[in-house]
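Every protein chain but one is kept in place in this view of the complex.
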Amino acid sequence: MTDLNIGLIGYKFMGKVHSYAIKMAPFFFDIKINPVQKVICGRTEHLVKQAAESFGWDEYMTDWREVIKRDDIDIISIASPTLVHRDIAVEAAKAGKHIFCEKPQAMNASEAKEMLEVAEDAGIVHMLGHNYRRVPALAQAKKMIDEGKLGEIYHFRAVYLQDWIMDPEFPAIWKLKKDIAGSGPHGDLNAHIIDLARFLVGDISTVVGMDKTFIKERPKPGTGEKLKTMLTADGQNSEHLEEVDVEDMMAFLARFKDGAVGTFEATRFAGGRKNHERIEINGSKGTLVFNFEKMNELYYWSNQEDLETQGFKKILVTEECHPYIEAYWPPGHLIGYQNTFVNEFADFFKYIDEGTKAEPNFYDGWKVNQVLDAVMKSTESKSWENVESF
Amino acid sequence: MTDLNIGLIGYKFMGKVHSYAIKMAPFFFDIKINPVQKVICGRTEHLVKQAAESFGWDEYMTDWREVIKRDDIDIISIASPTLVHRDIAVEAAKAGKHIFCEKPQAMNASEAKEMLEVAEDAGIVHMLGHNYRRVPALAQAKKMIDEGKLGEIYHFRAVYLQDWIMDPEFPAIWKLKKDIAGSGPHGDLNAHIIDLARFLVGDISTVVGMDKTFIKERPKPGTGEKLKTMLTADGQNSEHLEEVDVEDMMAFLARFKDGAVGTFEATRFAGGRKNHERIEINGSKGTLVFNFEKMNELYYWSNQEDLETQGFKKILVTEECHPYIEAYWPPGHLIGYQNTFVNEFADFFKYIDEGTKAEPNFYDGWKVNQVLDAVMKSTESKSWENVESF
Amino acid sequence: MTDLNIGLIGYKFMGKVHSYAIKMAPFFFDIKINPVQKVICGRTEHLVKQAAESFGWDEYMTDWREVIKRDDIDIISIASPTLVHRDIAVEAAKAGKHIFCEKPQAMNASEAKEMLEVAEDAGIVHMLGHNYRRVPALAQAKKMIDEGKLGEIYHFRAVYLQDWIMDPEFPAIWKLKKDIAGSGPHGDLNAHIIDLARFLVGDISTVVGMDKTFIKERPKPGTGEKLKTMLTADGQNSEHLEEVDVEDMMAFLARFKDGAVGTFEATRFAGGRKNHERIEINGSKGTLVFNFEKMNELYYWSNQEDLETQGFKKILVTEECHPYIEAYWPPGHLIGYQNTFVNEFADFFKYIDEGTKAEPNFYDGWKVNQVLDAVMKSTESKSWENVESF
Partner (left out) sequence: MTDLNIGLIGYKFMGKVHSYAIKMAPFFFDIKINPVQKVICGRTEHLVKQAAESFGWDEYMTDWREVIKRDDIDIISIASPTLVHRDIAVEAAKAGKHIFCEKPQAMNASEAKEMLEVAEDAGIVHMLGHNYRRVPALAQAKKMIDEGKLGEIYHFRAVYLQDWIMDPEFPAIWKLKKDIAGSGPHGDLNAHIIDLARFLVGDISTVVGMDKTFIKERPKPGTGEKLKTMLTADGQNSEHLEEVDVEDMMAFLARFKDGAVGTFEATRFAGGRKNHERIEINGSKGTLVFNFEKMNELYYWSNQEDLETQGFKKILVTEECHPYIEAYWPPGHLIGYQNTFVNEFADFFKYIDEGTKAEPNFYDGWKVNQVLDAVMKSTESKSWENVESF
């Protein structure tokens, strides 16, 4: 079995999850290559050193360019803020490394397209980290839609609701900075549901959006502060408030190319909603509903049954016949968030082994960035925008 | 259309519901007789007078024997405490009145059997108020079981949970008095789920039970007190505590004649459970689940479907094809507790019009009382008891 | 107690519900006037005659103008198609009758404003049939918001989903005709959630919408056809398809005057959703969620509790302390759709008795019509529209 050495850029929330998935993919799945946790990279030495130990990496480095320069690295896994995705991916691709990149792919569609072109020219395997495609319930949904169980799709209805920054004292971390994150929940959360819309229904043609920043100033992130989540930036001392220049919520209406209509909303101000990614799809023959807070369940209604016993069915997606489940536990024994990353890395390694195109890849990421851009433009133009103009 | 004059004995919670149902049965259903709210009866004159006005009765009386003596009364509806069911029913039957009687039918199986025999001799229509048989979702469940959708029945699992007397300051009203109510939640609540067990699965052969009184003394009901529910007795002044001589909970195990096994539990000490009558039936082909707190829903699982899309289906029992629903509203427009009484009185009037035997009737009530008695006996004998010995 | 004679215009679904509510308001509530079911009115004599009998009306008539002319009629209840609301209301107001009018109030904001002005000039009590304000769970929600339990409101998120015309063979009844109904689910369903938005959050300032007609031609309604719901028009013979000129769905984004943002969607093409009116409101201190398909429940999350035990709470709105519940049953005994009408008619009779302004009234209906008009305009202009321009 071939060893493939991995360099991971980023060591916080996403870095931890990537580490986990890289380690466990061969435990659960029968994959033909041997992924080696070679080097983890981050700017703050004492923190990345600690991450290397906790997560089981052979080495750590502090400059991602040095990682890419190493001949013994075969794969670059990008788990850093959006701002640097393009630069890392472009250099990695030019160096012939296979790439796994977190979402959103880039700061905008233009960057994303460049990443796609360079990666294609380099002939590497490039994959985008839309892990929700690998939730067994959503992979099962995709299968059912492909089989025609929903008939013609009429409606796609999605919200992605969180509440982790509702406290006005929550500081202005990098995820609230336009120049680093690109946007707020739009790129962070809408990116996920836009990708799922494309995955499950198809391409979007036109959009109109509405955004709002509810809390316009927040404390600067402080060094000593104990923050509530793992999503914090490295500490910077400050006694002043900083402007929040990303949106706190973004909703939009959309028309799909094939005639369906869609509604989308992402917010970080829905109290009590922790990771409430909820999707409902209505077709001429049936309906599917999914909510990440109950990620092992898929709700299905079919008009093909007797009216007397019609109703929404709660499918507990833990049977051996369900996507990815054979690798895990008996029926009714739930899997968690972490397993979606194991699933996608297992597939990623398989794509590399077989030399096939990954799904989703930089093309998909570019299409998502186009929608993100069109929505943002529409909030300025106050009118509908065509997605393909971006 | 023939007028049939009704005399209603009792004017509190059950009296109100009976009044409602008698009034609305002809509004919702196409029934051939014309029920007339002739006379309502209760011991406390000023209260029964007020009830007569509010509920639309022509007259009121204070002695039920006088009501039965009247030639112009065709039907006696019994909504009084259990203690007097037997006496009223026996006299009414002898006077040739048709009878609708609330559950539990009697203080014990012996009384119940007497009621059955007298009523049969008199040739009247006798019906027992097990309204839950007329919840559309449960009538639908019965239909599905009769059609074989569950196959051979293995399990019947029922609890009836309430919490209205958990406060130790709640007074010792008649429902907590053995000499008036016969028992606590056993006769009040287990009677319902035993009847449903017989309705849906069949007769029970042997039982073993466990009871407990958590709060053994309570304040005597006071005259002036504003109590929390409509279930209060007429006021009696007292400054002392009274012993509670009925159980606060009763659970039992049961074997059905046809081989199924059952578990039953009734309690008034399940905090947060208001009227949580929950039933689950597992058969060789499927499962049904019902909970009265979501009374418009029936949950159904079938092993006849593809494993990939198997799951519990939530049937919203509000379609025209569902039992009793044609009388009401469009799909998704819920009905309430009150409608179950309209359904049973509409059927009662139909039985009278057609001269057919009612379901359930005093035979069914007797069978329920037999089970109640056997369970109570088993808590003394500390061993299994045969139902038919009672 | 004063008798007040009622003339009801319309005898189908809404006519039946109004009849029920008028009859039962005095049964459940202590109201000071005596509502008399004097005359019911409809164009098709044999049908209205039958309705008069079933629903308990003294007389029937076939011309609503004749009803209004009668001196012995005190109240006009309007349960006819939207097209004739304005004419009936204007004439009734001029004749000094109190008016209860179904929603949506009028074909457009201009008509609605005329109704308001005439009614105000006439000094009558005018009330609009937004019965959902009288769902106890929503009245409770209003109370909690008024008490500040949600803090500053950030989000209003509502969908009203049904599926009753998904079958392409379902005929083009009056509800699918622009000249009679004014619009499709927009006026039928969005009107409800717009009213609730105003009730619970406040006025809307700007909107942008998206509509779609999925099935553009349908069979003409035939005489003999057995249709699935009570929503059918009087039979007309035809062998041809007719164009559907109302939308099948309408979604819109909205900004509220006070800074909140809202999303709204109404559709008749959400398979499995029967009367799925779902509302979520997120404020700085808490969240409330309601779904009409579980109308006795209100979900509440508060950030005022310990994080360790925070969570969405399912309030079963059946306690005596909840709005309207004292009139009904003990805790856990559900009420149904029909009770919301009893509640609003009881309030209507109280307004008349006390000579106070009704809530909601023709002013509220006008405001709803303004929003409806602005949304419809925005689908043509393809840009945001100000509500107050209409």
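Per-chain numbering from 1; labels A, B and C assigned in written order.
The working rule: contacts are C-beta pairs under 8 Å (C-beta built on N, C-alpha and C of every residue); 3 or more make two chains touch, one makes a residue touch a chain.
On a predicted model such as this, the values are computed, not experimentally measured, just so you know.
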| item | value |
| --- | --- |
| Residue, one of B:49, B:142, B:157 or B:220, that touches the chain absent here | B:157 |
| Option from B:70, B:285 or B:350 whose C-beta touches the chain left out | B:285 |
| Those residues of chain B which, in the complete complex, touch the missing chain | 154-155, 157, 159, 163, 166, 208-210, 212, 214, 249, 251-253, 255, 261, 263, 265, 267, 269-273, 280, 282-287, 301, 303, 310-312, 382-384 |
| Contact set of chain C toward the excluded chain (per top definition) | 140, 144, 300, 307-316, 319, 321-322 |
| Absent chain, residues of chain A that touch it | 13, 17, 19-20, 23-24, 27, 54-56, 162, 164, 228-231, 273-276, 292-296, 316, 318, 320, 328-339 |
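Methods note: only the chains that are shown with their structure count from here on.
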| item | value |
| --- | --- |
| Label of the chain whose CA centroid is most distant from the centroid of chain A | B |
| Per-chain Cα centre nearest the global Cα centre, belonging to chain | C |
| Chain centre separation in whole Å, for chain C relative to chain A (CA means) | 41 |
| Inter-centroid spacing, chain B versus chain A (mean Cα positions, whole Å) | 54 |
| For chain B paired with chain C, centre-to-centre distance based on mean C-alpha positions, whole Å | 36 |
| Where chain B touches two or more other chains at once, by residue number | 316 |
